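Structure in structure tokens, see below.
Missing here is one protein chain; the remaining ones are kept as they sit in the complex.
We call the chains A, B and C, going by the order they appear; numbering starts again at 1 in every chain.
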Amino acid sequence: MHDLTAKDLADLIKRMAGRVLAEREMLNRLDAATGDGDHGSSISGALALAVQKIGALAEPSPQDIWLTTAKALLNGMGGASGAIFGTFFLKGAAKLKDVERISQADMAALLAAGLAGVQARGRAQVGDKTMVDALAPAVAAFAAAADFPSAWRAAADAAATGAESTRDMLARQGRAKYLGERAIGHADPGATTIALMFAAAAEPSP
Amino acid sequence: MHDLTAKDLADLIKRMAGRVLAEREMLNRLDAATGDGDHGSSISGALALAVQKIGALAEPSPQDIWLTTAKALLNGMGGASGAIFGTFFLKGAAKLKDVERISQADMAALLAAGLAGVQARGRAQVGDKTMVDALAPAVAAFAAAADFPSAWRAAADAAATGAESTRDMLARQGRAKYLGERAIGHADPGATTIALMFAAAAEPSP
Amino acid sequence: MSARTHKLINRPDAIVAEMLEGFCAAYSDIVQLTGDRLITRAQPKAQGKVALVIGNGSGHEPAMVGWVGPGLFDVNIAGEIFTAPGPQRIVEGIRAADCGGGVLVCVSHHAGDRLNAELALELCEAEGIDNVELVILYDDISSAPKGQEAERRGTAGLFFVWKLLGAFCEGDCDLAAAKALAEKVRDNTRSLAMSLSSCASPITGEVMFEMAADEMEIGMGLHGEVGMGRQKSLSADATIDLMLPPILEDLPFAAGDEVLVLLNNSGSLTLMELFILYRRVAQRLAEAGITVYRAWLDAYATTQEMAGFALSLCRVDEQLKALWDAPANGAYMKQLPPDAKDS
Partner (left out) sequence: MSARTHKLINRPDAIVAEMLEGFCAAYSDIVQLTGDRLITRAQPKAQGKVALVIGNGSGHEPAMVGWVGPGLFDVNIAGEIFTAPGPQRIVEGIRAADCGGGVLVCVSHHAGDRLNAELALELCEAEGIDNVELVILYDDISSAPKGQEAERRGTAGLFFVWKLLGAFCEGDCDLAAAKALAEKVRDNTRSLAMSLSSCASPITGEVMFEMAADEMEIGMGLHGEVGMGRQKSLSADATIDLMLPPILEDLPFAAGDEVLVLLNNSGSLTLMELFILYRRVAQRLAEAGITVYRAWLDAYATTQEMAGFALSLCRVDEQLKALWDAPANGAYMKQLPPDAKDS
């Protein structure tokens, strides 16, 4: 697989948005069990906004794509999760200054910068029952893979496993933290979203 | 039976208070169906206060007895029913100025004055589902009787019949008026109290 | 849908005494508790002014305890829960309020309040207390038809009377003028209430009346009195579209009028809902050519935690607007003096 262009990134965001939208109600239900029931609606709404804003850009650079996505998440979503998901793209975007084509190594660095930003901002560690439980293993798996298609595949699998692992955790960040024992038995909605986003990235581009 | 003295009147109020107190919960339940559930507690409390205040009077006149009862009802009970039941005794008391002994005719006049006061103040007619439905026939039966014991007996019977008749009425005064159709099927608590008071009066004095 | 049944009280028979003690302790800069459950101003009004007194059943807080203070009432006589105080206590309230300019006893029209106030005035006459007048106030259009206004119940719209009359009696007026002003405000005020829920009696803990989760009742009174019947719950806009027209027709309010608007929360409605309801009121009034001078959205006359509201309109002229803007400092009704507003 070739290096990614701005068009490929735009396509990637679009596939992620589509996949998350398709699972909106499932994500709302997950959040209803551990939070306030709005995660599916807010993340899918913010990603749809990102797609729309990207569509309105004339000849965007890769940085424009990532920055536009960041802003849509930050401002279209609000709350802690908007700040967390938005920061992921915001910190990645900082790596894309003057970049035209993105190699697998570039993408690995981008994802790692995003993860570091998320953890710096939200202070969540693996095991705290947040999206970090899916994101951290995905980012590691992506970096360890040999090429693009296998990297996305490996990341998607790692994210899915990570999301599933949150089911039996006690939450230490996010609204679910205030549920105590009651959150056990439900997967974290944000982690599930991350798994969906990587699954979408691993789909063959149409 | 001889004419009534102040002591007889005090005794009468005491019997009434006892009888109403014994039926307090029943009266509360009746009021819960058509009003706010407090009639038994408030009327029994106010009558108990009357008994206590009367007990504290040194050599009371008949007027003192009736006036003390009026004040206990007016001020100890409050609300529309306090004003109504209190007015009954207040207007009767006005007839007792300088009276020492009370004949059956005196008592009939006393009761009639009370009824007139109640109706002037509360504007309730027979058929409006209030204590007037028990009081008006009781006062008439009392006046029509030949002597004291039979007068109380006749009044008690008329009051009981009158109270019972309120069961199928639509209320036109009191809180029950705002229940509309929902008040039908329940006897009026104030009318039931009047029936109890006359029943107590008809008991042989101990 | 059931109402909350556990209340944070101690003993049912101590509710009124304990709540008045707590209230007057909290706001000792404004009110004091004197005599037999009289709430009076911490600093009495100047000699020679007309004093304002009101007695009412408890359970509707902040009505009326929260409306004693400068620019408002002089004395409130708190009755038992939902029960008007007896006449002797009203007479005591009148004595406590009197500062030489006469006393106006205000009655929100409910049988108990009216009967006891009438009895109190008879007692005053008997006891030689003169210069006392009674004014009977009502505003609820659902409780009697047009033409029989004097049969109507008092509800939240009377807060217009309290505010404007309170300001008026801080000035130099006589008792007759105060009574005339109260009647003027009353005769320009109309209200209609609705409810979505019942509430529990604070004394018995029992639900006061039953209501289904998807029902509402237009015209429900302050104690759950039936109004114009039950119906399925509507949206905020549809509820206003149902309630505003009969209010406008009743006075009638007409294009060119200026009004005060009150949306009174009967207990557990949220401000969010009052704001959304008011949005529609403002739209509809604008369409009708009626100008809102000031609006006022809060819980003034409550029925415990009942979820409902009353919509009240008061037509105002220059005199009433100025009285509205005059300062007031009750614990639950504050108006800053015009010059202090933008300090």
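A few remarks follow.
Following the convention adopted for this analysis, contacts are C-beta pairs under 8 Å (C-beta built on N, C-alpha and C of every residue); 3 or more make two chains touch, one makes a residue touch a chain.
Here the structure is a predicted model, which is why all the values come from computation and not from measurement.
For the chain excluded from display, the touched partners among the shown chains of the whole complex are A, C. Listed residues C:D13, C:D29, C:E122 or C:E249: the one in touch with the omitted chain is C:D29.
Check C:R95, C:R230 or C:K334 against the missing chain and you find that the one touching it is C:K334.
In the complete assembly, the contact with the undisplayed chain comes from A:N75, out of A:Q52, A:N75 or A:Q125.
In the complete assembly, the contact with the undisplayed chain comes from C:L196, out of C:L196, C:L244, C:V259 or C:I290. Residues 1-2, 4-10, 15, 18-23, 25-27, 29, 43, 58-59, 61-62, 66, 70-71, 170, 196-197, 202, 213-214, 216, 233, 235-237, 239, 261, 267-280, 282, 294-299, 302, 304-305, 307, 309, 327, 329, 332, 334-337, 340-343 are the ones on chain C that touch the missing chain.
Residue-level contact of chain A with the missing chain is found at 32, 36-38, 42, 71, 74-84, 86-87, 121-122, 173-175, 178-180, 182.
Heads up, the rule we're going with is that only the chains that are shown with their structure count from here on.
The touch graph of the protein chains shown belongs to none of the named shapes. Chain geometry summary: the mean Cα position of chain A and that of chain C are 55 Å apart. Chain A and chain B have Cα centroids separated by 79 Å.
Chain B and chain C have Cα centroids lying 33 Å from one another.
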